[in-house]
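Of the protein chains in this complex, one is absent; all others appear in place.
Moving on, here comes subunit A:
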Amino acid sequence: MKSLLDRLVSVMNNFGTVVRFTVMNKLKAKPFIISTIVFLLIISVVVNLPYIIMQFQGGGSDKVQTIGYIQDGAAPGSTTAQQLQQYFEAVEGSRLQLKSFPSSGDAAADEKTLRDALNNGELYSYLQFGEMTDSGFPEVIVKSEKLLDDSISNQIEAALHIIRQSNVLAQSGLSEQQLNELQAPIVVEAVQIKGSMSGEDGDSAISAAEQGVNMGIIYFLIIFLFMAVMISGQMIASEVTAEKSSRVMEVLITSVSPLTSMFGKITGMFLIVLIQLASYIAVALLNISLPHNAEMLQGLSIDLSVVDPMLIIFAILYFLFGFFLFATLYAALGSIVSRTEDLGSAVMPMTFISLAGFYIAIFSIATPDSMLVKICSHIPLFSPFVMILRAGLTNIPTWEVFVSLGILVVTIYLAVVFSAKIYRTGVLMYGKRPSFKELRKAMKAYKI
């Protein structure tokens, strides 16, 4: 009994030593530090991008844009333009205003007048009117030097809609009350019925706010898991290959059992990825909370208190399990390659699988109850991405989550046994990348 305890202590000591060594070396490595800092800078820029863009427009968004037109008493276009002018004057804070120019009677001269005004900056764009259409208005042509500037034509179109509506309504002889009734907003609220997830029967509805937050969290979780897997998977595999190609592996396996060293490395990388991602998130949050971004933050209106605690627990479990499943497989793949150049092709299948899981989840976020999602939420390598979607957005029986978790745990166990074998065999094999058959032969030969 005592010797068993001693052994456990010595294994844990070695495990701790490997974890510490992995973490310290990674944190001190220049490429790691530089790439992290670069990424932090990119995040800072992206978060502040809306503000920066606004600054570059030089407050232009507040400036009133003037649109010219020709006032020619008889033409139908002039009536329409006058109506628009009145409409935009009536709207408070409108950024558009119309300005009339007297007609000279000659179309070409009129256009020249407008164009001159445009060129000297008096006008932003100008209107011309074509044939009368069925809409009751003549065809409106917006001329501007700026290409594809939809916002002006959209605003004019919207204004004309309202003008026409009020014209028609005014002629219909409806009472004021009837007019108000017509214009009163219609309220539609989507309420999702909650199932056994929370176990609370009393309040069985997921409010729209809660669903919105859930969706945001799920987006976040899926991307977080995906990044963790991609970053650390590559790092783990390349660390293992580097140890093999520098032959330090031969010394290592005579010092520490392969299993301990593999899990030490995986755990070390897990900590590294957490540190890295946490610093990304911290910097993003810091930037968002800067005073000039306060408006944006309010617009998001995040209230984390509405999140179901079960969802958080499931999310943590799936994150941990998903991470370790991918990490062990990446370690195994890294161990069969003896040169870093061959690593890319060896880990390709894992990269595709994680990409597939990620995209299935992201593209199904609007249809979380499709058959594809239901099936994938039980397939081990996909379930960490997909099940979280179902758990957060649909009414799913808790037992189904546990079945999927159970499948995942069994798979992890098998993957650990399998990866440990490959690892033990792989680290002794040098030369070209062995085929699966060669690997199996070697496993048998080494009696692993």
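To be clear about the criterion, contacts are C-beta pairs under 8 Å (C-beta built on N, C-alpha and C of every residue); 3 or more make two chains touch, one makes a residue touch a chain; residues count from 1.
Throughout what follows, contacts and distances are computed from a predicted model.
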| item | value |
| --- | --- |
| Name per UniProt, for the chain absent here [options: "NADH dehydrogenase subunit M", "Aspartyl/glutamyl-tRNA(Asn/Gln) amidotransferase subunit B", "Phosphoribosylformylglycinamidine synthase subunit PurQ" or "ABC transporter ATP-binding protein YhaQ"] | "ABC transporter ATP-binding protein YhaQ" |
| Sole contact to the chain not displayed, among A:112, A:247 or A:292 | A:247 |
| Contact residue for the chain not shown (choose from A:7, A:161 or A:292) | A:7 |
| Residue, one of A:119, A:255, A:289 or A:345, that touches the chain absent here | A:255 |
| Contact set of subunit A toward the excluded chain (per top definition) | 7, 10, 13-14, 17-18, 21, 24-25, 29, 243, 246-257, 428, 441-442, 444-447 |
